[in-house]
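Note that one protein chain of the assembly has been removed; the remaining protein chains are unaltered in position.
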Amino acid sequence: MSAINSRAVQCSAQVVSNKKVGAYHHIILSVDSIAAAARPGNFVAIAVGGASSSLVLRRAFAIYRAADKGSAGGVIELVVAPHGEGSKWLTARQVHETVDLVGPLGTSFGIPTEPVRCILVGGGYGSAPLFGLAEILKARGCRVDMVLGASSAGKIYAPLDGKRSVSSMTITTDDGSAGMHGRVSEALSQIIEENGSELIYSCGPMAMLEAIQEIADKYNLVHQASVEESMACGIGVCMTCVVPLRGSDGVIRMSRTCIDGPVMDGANVIWNSRGSIPEGTWGA
Amino acid sequence: MSAINSRAVQCSAQVVSNKKVGAYHHIILSVDSIAAAARPGNFVAIAVGGASSSLVLRRAFAIYRAADKGSAGGVIELVVAPHGEGSKWLTARQVHETVDLVGPLGTSFGIPTEPVRCILVGGGYGSAPLFGLAEILKARGCRVDMVLGASSAGKIYAPLDGKRSVSSMTITTDDGSAGMHGRVSEALSQIIEENGSELIYSCGPMAMLEAIQEIADKYNLVHQASVEESMACGIGVCMTCVVPLRGSDGVIRMSRTCIDGPVMDGANVIWNSRGSIPEGTWGA
Amino acid sequence: MFNYSTSLGSTVLPNPIVTASGCAGSGKELSQFFPLTELGAIVTKSIMLKPRSGRATPRMAETPSGMLNSIGLQGPGIDSFLENDIPWLQSQSARIIVSIAGESVEDYASLARRVRNIPNVVGIEVNISCPNVENRGMVFSCQPDTARAAIENVRRNIGGEVPIFAKLSPDVTDIVAIAREVVNAGADGLALINTVLGMVIDVNTMRPKLAQKTGGLSGPAIRPIAVRAIYQVRAALPKIPIIGMGGVASGKDALELVLAGASAISVGTATFGNPTAVMKIKQELESLLTERGFDNFVDAVGFAHRMESL
Partner (left out) sequence: MFNYSTSLGSTVLPNPIVTASGCAGSGKELSQFFPLTELGAIVTKSIMLKPRSGRATPRMAETPSGMLNSIGLQGPGIDSFLENDIPWLQSQSARIIVSIAGESVEDYASLARRVRNIPNVVGIEVNISCPNVENRGMVFSCQPDTARAAIENVRRNIGGEVPIFAKLSPDVTDIVAIAREVVNAGADGLALINTVLGMVIDVNTMRPKLAQKTGGLSGPAIRPIAVRAIYQVRAALPKIPIIGMGGVASGKDALELVLAGASAISVGTATFGNPTAVMKIKQELESLLTERGFDNFVDAVGFAHRMESL
């Protein structure tokens, strides 16, 4: 069932650049072969806290962009919110320091072979993996409408050059400090109806993904969601990051978001199941 | 019984300079009032490892030199061996970073009121507190003979300007890579006999201090030893740093080297007692 | 105005932050950094009948996010304690919780008689996590019968003057069973948890690092064990006040123990890393509670259990 990302390797990644952008840090890391292997939706797992750290688990970050530089290796870019101890440590790294990194990990967004009309929906730093995806979709001739939401303006991550590849860009904020006042899900129906969207890609908090799935169901659209569960290992060995997922055989299994995800078919995820095992789950 | 150093305060000390010197790092910290309060033999206790550190205990370092700069505060200097995790973290601090520091702590070397002939014996970084002491003794008209020992040349800490205040400087190394081949204790008898020394000050590993005490006993000299036991708090609240010490009332007590020391009357310390409680200890 | 006061049985303290036994010296050492009246109370190090020199050194080993100690209850004995330490603490107007420790059941009775009716003493913590010399050195609180016997002997000798708290070891199969036993024996409250038995081997000497071989593990490493023990005991005995401790180094840590069911928080190892840790924790906990809309500290005690009561 599981789809181990066979390209994953461990490397010592050097910080090439680390800049504060709004509420986030935009970090560039030199990572050798990982850049060439990365696909939109993949993530990396980074050891945090340094030599005498009390933080024993890796932290997961979506790959924002990857640039393969041939024999010179390559770089990946991350967008990191200084949230807790681990991400604060990471955003405090200076140029030339190195971090221990494993990647690329997890599944990536599926790319349609035909030009289709897509909506890309990102919440907070969840916008990060969508820009690389937008470029690829655009190159395939897809229409790309992007919707980015956050609690307030500073938490929207939308670089200027990121807008190149999108046909439209809608911003929503919970407090109305930028773009539309409200949630991304509220903006979505209108865009779908106006553009006849066929496919939704999303990345953000679970509650947002769940709300998007309801809309996808309503309009009968395919929804590829990048699911963010709390992860201990990122490589599939700990079983902490699971969500109930209906398999192609119809059976619900507690599936690892680090291996069977983070990108999952939203229609198959049993949403809002934190705290309980849905009835009918295999083995439950 | 105990002699709390009532001048101790807690402060956020900024790194002014951090330079590698032989096997050590010479670190200058700006510390406000602590500089004025420091006496030769006092030490400071520093929190190590940063925000998410797994190292929960402070590390003790002898004050090498202190310079009071009046209203501008003051600086203290340390000589630190990058030994384990804590000291490696400290020696990796860059200029402008701050460390959480408590000091000055512990007892200081007693200064004779009359000019006497003194020997100052230091092992490894144990030489650090002796240079400030030498200056004061010299100013009082004392003869100061210094003996510094270490396992090899790189581990002798003896700055050029430190020699200003001493009448003679003898170096010993266990491997003969600098100065006399052998241990400081072996050089000592000769110096005592040549100069008619009256008082020994020492700072270094316990085994060295014990060997010096034997010589002090033989020549019937006073020996002020700076004792280095493993410390958890540095401020007298944990009882981990004890050595058996005979009090003025003749009773042996397990006494805290952080409060009743580090400078103790060598004749009163019951040496070589690690692993057992000497007979006759109060309460044992 | 936030009401920070807490109740430990018949005792009311102005705030719930207290020192941990054995981690605050005689009080003098800390009073250099803040006035002892700022504390809810000072918990003294466990005092025994006779003077005790403690264990041989090395007595300490640092461990990941924690430390091992085998101080071995070094102390001056009850006579000197009452003559010197207590009057000094009284002179500082400190509220005092006296911790007592015995080597036999009879010791506890004798100690209890000595610590009755002392001004400023607002509670007695009975450290029964110590070896019983009459029973192959088995720790009192690790067996229901010896735990009960020790507490009964204290109870018999202390009327209702001040509440008594039984301090339990977490090194047992069923801490709730031991808690029930000591409460039935007359403890007014509980102190949870003492250190966890551990060992460090020095890879250079290739022998146990502590002279005593084993020692007690404390510090943030054991906090999840403390939270679990407090939560379990609170669930079983919701009316019994608990002095909680184990790895509290921040207001957030303290809040975890309070939500689990602690009415007061003892701070031990954190003080070694930071002499003003208790003051920092006191401030941070107050902020966290007010941010969460609590007007009274006591309303937060055991709040994590609210599911069960629905």
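Letters are used for the chains, namely A, B and C, taken in the order the chains are written, and counting of residues starts over at 1 for each.
Throughout what follows, a contact is a pair of C-beta atoms (placed from the backbone, for glycine too) under 8 Å apart; a residue touches a chain by one contact, two chains touch by 3 or more.
None of these values were measured; they are calculated from a predicted model.
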**OP:** Touching the absent chain in the whole complex: find that residue among C:Pro35, C:Gly137 or C:Pro224.
**Re:** C:Pro224
Subject >> Contact with the hidden chain (one of C:Ser10, C:Ser93 or C:Thr214) >> reply: C:Thr214
Original post:
Which residue among C:Met60, C:Leu259 or C:Met279 touches the omitted chain?
Top reply: C:Leu259
Subject >> Absent-chain contact - pick from A:Lys19, A:His96 or A:Arg274 >> reply: A:Arg274
**OP:** Please give every residue of chain A in contact with the chain that is not shown.
**Re:** 2, 4, 6, 8, 10, 47, 54-58, 100, 102, 229-230, 232-233, 235-240, 242-243, 253-254, 259, 273-277, 281-284
**OP:** Spell out the interface residues on chain C facing the chain that's missing from view.
**Re:** 61, 63-66, 68, 142-143, 171-173, 196-201, 203, 206-208, 213-214, 217, 219-225, 227-228, 231, 247, 252, 255-256, 259-260, 288, 292, 303-304, 306-307
Subject >> For chain B, residues in touch with the removed chain >> reply: 54
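Simple rule for what comes next: only the chains that are shown with their structure count from here on.
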Original post:
Based on CA centres, what chain would you say lies at the far end from chain A?
Top reply: B
Original post:
At what distance in angstrom does the C-alpha mean of chain C lie from that of chain A?
Top reply: 46
Subject >> Rounded Å distance between chain B and chain C, as computed from the means of their C-alpha atoms >> reply: 35
Original post:
Once you find the CA centre of chain A and the CA centre of chain B, what distance in Å lies between them?
Top reply: 55
Original post:
Residues of chain A touching 2+ other chains?
Top reply: 54
Subject >> Residue numbers of chain C (touch at least two other chains) >> reply: 64-65, 220
